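Only one protein chain is missing; all other protein chains are in place.
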Amino acid sequence: MSLLEVDALTVRYGADAVVDDLSFALEPGEALGLVGESGSGKSQTALAVMGLLPATAAVGGSIRFAGTDLRGLGRKAMNRLRSVSLAIVFQDPSLALNPYLTIGRQLTAILHAHDLARGPDALARAEAALADVGLPDPRRQLAAYPHELSGGMRQRVMIAAALLGKPDLLIADEPTTALDVTVQAQILELLDRLRDHTSLLLITHDLGVIAGHCERMLVMESGRLVESGSTATVFRAPEHAATQALIGAATDLAVDSPPAGDSDFLMSADALSVGYPAGRSQRLAAVRELSLALRRGETLAVVGESGSGKTSVARALCGLVAPAGGSVVFAGKRLGATLAERDLGLKRRIQLVFQDPAGSLSPGMKVAEIVAEPLRVHEPGLAREEVRRRVEAALADVGLGPEYLGRYPHELSGGQAQRTAIARALVLRPELLVCDEAVAALDGSVRARLLARLKAVQANTGLGILFIAHDLAVVRQIAHRVAVMYLGRIVEAGETDAVFGNPRHPYTRALIDAVPVPDPLRPAGRNSLSGEIPSPLAPPSGCAFHPRCRWSEPRCVAGRPALERIGGEPRRVACWRAEDPELVTTPG
Amino acid sequence: MLAFTLRRLLAAIPTLFLVVLGAFLLVRAAPGGPFDEERVLPAELEANLLAAYHLDEPLPTQFLRYVGGVLTGDFGPSYGYRDYTVGQLIAQAFPLSLMIGGLAMLLALALGISAGAVAALRPNTALDRGVMALSMTGISIPVFVIAPLLVLAFGVSLDWLPVGWSGSGGISRLVLPVVALALPQVAHIARLTRAGLIEVLESDYIRTARAQGLPTSTLLLVHAARPALVPVLSYLGPAIAGILTGSVVIEQVFGIPGLGQFFVNGALNRDYTLVLGIVVFYATLIVLLNLAVDILYATLDPRIRLT
Partner (left out) sequence: MSAAGDIGRRLGSIPVVRRTLAVLLVATVVAVVGPALSPHTAIDADFDRILEPPSLSGGHWFGTDQLGRDLFVRTLEGLRTTLLVAVVSSAVSLVIGVAYGLVAGFAGGRLDAVMMRFVDALYALPFIFFVILLMVVFERSFLLIFIAIGAVNWLDMARIVRGQTLSLKQRDFVAAAKLVGVPTPRILLRHIAPNLLGVVLVYLTLTIPQVILVESFLSFLGLGVQAPATSLGTLVAGGVGPLESAPWVLLLPSAVLFVVLLCFNFLGDGLRDAVDVRLGRRDTP
């Protein structure tokens, strides 16, 4: 008998079927992957299994758990199964934990509810569960509130809570999407290690996550199951277009050759520092004496985890924050620190695309007005027809037809909104485009199309692109060169192929190892990093990476290695052991 | 916690100073002195009177004298009630106002939170719509309309409860004033509780708690109660102000010799020291109560740090 049998499941809201005639089974001990883009119905499936759909949802079909029809159970009977037989981990741990209760209170409530333990017993079990998921000092964490923990720690608590009742089935709904890549690897490893005999239904949009951790997988599109089979088979020979698109989005690693070498730099930053006031007397140093340079027609990616300072670099270059030190030279001239100190002519030459597509468009303006605004400012004399023609052309460049001109931002999808934002940035034909996580909020297939558009524009106009991102797969698709940031400094920089193919800094190495590879035959995303990125308010001494580095030595604590060229390569690395063959060859 | 309280107390001092200064100047700017209405006094006698009340000194000196007095609990003599000091009048009237206001507040919290919670747990049912319609009615009827209506219904037509203060009423004479004072606040609190609880019940962390199979009682009492009450807590300040304001009318309608009654009479009789004293007293009270609300707030929400 299968542990979970879903038969002809349908979930409707009004006339819309978000899950449509879905059938699948999950065997005891199995790890099953459920993949699809946002809106494909995968999370709704999870909620249906847990019996958590809102009252407005009309559900059809059957869900059987160990032979029991879950849909026929009353609320109390269903409650008895939860935690003990069925458990779920949600996407965003910062929202899924109650901010008003201590971790201990939230864990013991589960034990009390299911009569698993009481009093000091319950506390001891909660503490043991926190220790199991690798929380340092679990006794102290029992008294902590969720906001006192980092994102990765919160997700560990969620997993501890889900496994507290030793369930037979664990549903993990995008458990790592809200986390940094090195933390993601840690959490996935934890799920593998802890689930033991527990079956796993792993829901994700990221094929790489499935590849390393599930034997079998299902692919959903628009509420329907479009493909299923063993992970190896599906990856080798994807049949459905949706699967092909998902795999394509994740594996397309074509990198163009960078533009010819020694042309003048379009933009260069020298010893750039950015800081923010934090609290009464402290100052948060987000970027520390950072130097980088970009040629015309080139894409330079700046990568790093959240807290690395990469967004601050983007904002300082654009003049949105005043740097605390250093200088930026653009097209041979030193740039003013803030926008107020830059003249209008300069403003049209540097443009920025933000991460949140909806947030960067004025909610009360139509697409036509949004894209036309830069033209009105910079070419006030332009005839109406000419403005319209230029706006339409800019929209066409990003693949939006004239039917979008009259739309408001809230009538656009995420991808359409981001394309509008890019059209606004490109309508003045800037020379430098800064993209701050510009595709992070988009689904894989939308992202791939948008990146292709950007490349096409670059090929036509010689645009220089500074691409800020945390997603290495995306960076591989678009960047000629890459700079890896850690706690406000660049630790490694060079040609994308060289850096990714042969990383020389332990942090770069760990980042690359941690990326889940969408290939079931290659080892899964490994976790060679312990812990999380420290607070930039109190960076470690010496090399800031040393507390997490497995090659750390006394000299790393005492002094900071400079970012230097190694072995005649054009690459620069900030590590004493950059040329140590052991670092390069030892598996992580 | 202690440091936070002390700091907030210190921060309240300039506020209170401004209150005293503003009220003092307003009163002094009033046309006509306290003795104008009496028959014309001999100049010498008037000078003596003014000197007795220190009204012949320059304004800054008078102000400093007043502030000094207030700090030691001395609000000066009442111009209207010649045999009493303002302090004595406040001490005599305030306990009654406090009792009625306090009871009204407790009633408003108990009724409002229960009604709001009941509505939130059965959203969009007839029960919910009924509670919401009633509370919409409640916030749209002013206290000074409710009070006579209650008198008309329960005092006159049904003759269940005493309507006045004088005579022997005992506890029952408290019922109508307290209910009249509480009703608008009940309505506000019910609306806030409902909105707060509905939002909390839709939150991700309640979904998590549901997924963990917690019984409804745990869900509500352990997980939802605190966050759902935060909006109610932030309304406590305005609620206190509303009850203070309402008490002025209620005491008038029911003839209760409380502080509000003294205030209105003092205002109409130009008994400036009394009016000034009551304003300063109420301002201090409100500042302290708001401080208590802030501390409560911080104990309820762990993300607010008491620094």
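First chain written, first letter: the chains are A and B, and each begins at residue 1.
We take it that contacts are C-beta pairs under 8 Å (C-beta built on N, C-alpha and C of every residue); 3 or more make two chains touch, one makes a residue touch a chain.
Here the structure is a predicted model, which means the values were calculated and not measured.
*Asks:* Could you tell me which displayed chains border the chain that was left out of the figure?
*Replies:* For the complete complex, the undisplayed chain touches A, B.
*Asks:* Kindly state which of the options A:88, A:352, A:423 or A:468 is in contact with the chain not pictured.
*Replies:* Going through A:88, A:352, A:423 or A:468 one by one, A:352 is the residue touching the chain not shown.
*Asks:* Just one of A:332, A:364, A:554 or A:567 touches the chain that is missing; which is it?
*Replies:* A:364
*Asks:* May I ask which residue of B:52, B:91 or B:152 touches the chain that does not appear here?
*Replies:* Only one listed residue reaches the unshown chain, and that is B:152.
*Asks:* Of the residues in chain A, which ones touch the absent chain?
*Replies:* Counting only chain A, the missing chain is touched by 38-39, 318-320, 339, 344, 347-348, 350-352, 354, 356, 358-366, 369, 373-374, 377-378, 408, 410, 421, 424, 428.
*Asks:* In the full complex, which residues of chain B touch the absent chain?
*Replies:* Missing-chain contacts on chain B: residues 12, 14-15, 18-19, 22-23, 26-27, 29-31, 136-137, 139-145, 148-149, 151-152, 156, 237, 241, 244-245, 248-249, 252-253, 263-264, 267-268, 270, 275, 278-279, 282-283, 286-287, 290.
The rule is simple: only the chains that are shown with their structure count from here on.
*Asks:* Where on chain B does chain A make contact in their complex?
*Replies:* My answer: residues 203-215, 218, 222-223, 226-227, 300-303.
*Asks:* Spell out the residues on chain A that touch chain B in their complex, using ranges where they run on.
*Replies:* Listed in rising order, the residues are 50, 52, 76, 78-84, 87-88, 90, 92, 95-102, 105, 109-110, 112-114, 145, 147, 158, 161, 165.
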